[in-house]
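One protein chain is absent from this view; the other protein chains keep their places.
Let's look at subunit A:
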Amino acid sequence: MNVFMQLGWFFKERKKQYLIGILMLLVVAGLQLLPPRVIGYVVDEIRLGTLTGAGLGRWLLILAGAALAMYVLRYYWRIMIFGSSVLLGRRLRSELFAHFTKMSSSFYQQRRVGDLMAHATNDIRAVQQTAGHGVLTLVDSVTTGGAVIIAMAVTIDWKLTLIALLPMPLMAVLTSWYGKMLHERFRTAQEAFSDLNDKTQESIAGIKVIKTFGQEEEDIDDFRKLSADVVGKNVRVARVDALFDPTISLIVGLSFFLSIIFGARFILNGDMTLGDLVAFNAYLGLLVWPMLAFGFLFNIVERGRASYGRIRELLAVPPDIGDADGAADASPRGDLAFDILEFRFPEAEHPALRNVRFTLKKGETLGIVGRTGSGKTAILKLLLREFEGYDGAITYGGIPITGYRKERLLEAFGYVPQDHFLFSATVRENIAFTDVDAPFAKVREAARLAHIDEDILGFADGYDTVVGERGVSLSGGQKQRISIARALLMEPELLILDDSLSAVDARTEEAILAALKETRTEETTIITSHRMSAIQHAHQIIVMEDGTIAEKGTHEELMALGGIYHEMYRLQQLEALVEQGGDA
């Protein structure tokens, strides 16, 4: 039951609604006692032959009045209590979403999307149930149960009541024992469901690979296994779950039994009338529901506790990259100085960067080349503050980048990632991603610079074409160029192209680079590429090798050096030159 304590903050916040709702529930519980009592009186009067038409009419009117009042109250407490629980769901969901938006890459690296989604849907639903049905069931079972018991004791016979309630402690013991077993089983069952969600999510995301390799059947088999696991774990839950109802019925049945046996004795002794016994039994009948509800309550609450625990765990992970105290509320301008002694990705064994030092003057272009996995992207990720915890400093305009408010820092950066991600929205919305209200002319201008304008106009709906998730309905080069346009629209102080021209042909690449050179005279640019043609005009080129800078200089200097760069360059044109020689 301590999930109610954990949710205390919410109940406090919605004190008014919950109190009114509970009050209404109490009144309903009281009103509910009327019918059995009325029945008792009527039965007695019938037995004694004292019932008159008017008397009967009066009783019936009371019944009708109570019924109407209950209808109204029952409607409103639902609004109060269930309404609050839906509100809690909304609160938690937006809190969780907001939390997600604050978490950095290292958080996402350790978790899976399907899992996080399961938290945001299933777990929140379970908590919502606790705050709604859980509260209701608790109040209902306690009040209705309590009221019925008091009525039995006061209006009929307290001794008989005590006797009838004898089996109840046994029930309390049993149900709380079941509840304990349930908790652990729920958790594993919910985890199995998360796994299934992960699997489904991934299979759909990787559908093209699965199709390519004709592994549909195997994938389905894998899914089958996971679903079987879900079934198994849930059967374990069911084994305990199914205990509640029979146990409760058994115990209530015992109560009936005791009450009749002892009730009969009391009647014989003249302590009670037959009508009393009938009414007493009617009361006992009223106890069935709150008792069953009690079992139900355990179910809801344990589920809610398991889920709320999972949600709280998630919310408790602190955002690791945020604004430092007194961070400058300014956009960075000026020179970029990169001075990293060592950087390791979280949980990685080897450092991804070692002794990387360079300065980039405002308005200049830096080219980064190097073998696959040599740390080019890692440099950019540090710059973008996607990862932190490095040994060294990165300063922009003389201030460490951690000294800027993150938001202000990033507004200066136009980033085109290596693996482009587009949202399922129109082309226009994707390009105007950072500035939803950007005038159309500006959007087109960015598209033109990225040499995608023509392509877009060729689409069936032009700029209003909806690109599927991740831009599935575009060609590789189109996706890349839309990403470029998206970054250019910001007119960023620093433009970062991470191998962003790999899927475009030479002509387009050349055109885009020329356009950049022309329009971006004052601003800084960083380009990483495997194609030498993309970076050879840069003011400065660094050659990465195994996480560190192996060579640094201009194209000419590096060519003259005759090292790695020269070799890479030579390789790239080797065959071409051979061919050319043969051709000429």
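Annotations
Everything below uses one rule, namely that contacts are C-beta pairs under 8 Å (C-beta built on N, C-alpha and C of every residue); 3 or more make two chains touch, one makes a residue touch a chain; residues count from 1.
To be clear about the criterion, contacts and distances are computed from a predicted model.
Between the listed names "FeS assembly ATPase SufC", "Branched-chain amino acid transport system permease protein", "3-isopropylmalate dehydratase small subunit" or "ABC transporter ATP-binding protein", the UniProt record for the complex's undisplayed chain reads "ABC transporter ATP-binding protein". Check A:L19, A:A172 or A:V472 against the missing chain and you find that the one touching it is A:V472. Of the candidate positions A:T155, A:T188 or A:Q215, contact with the unshown chain belongs to A:Q215.
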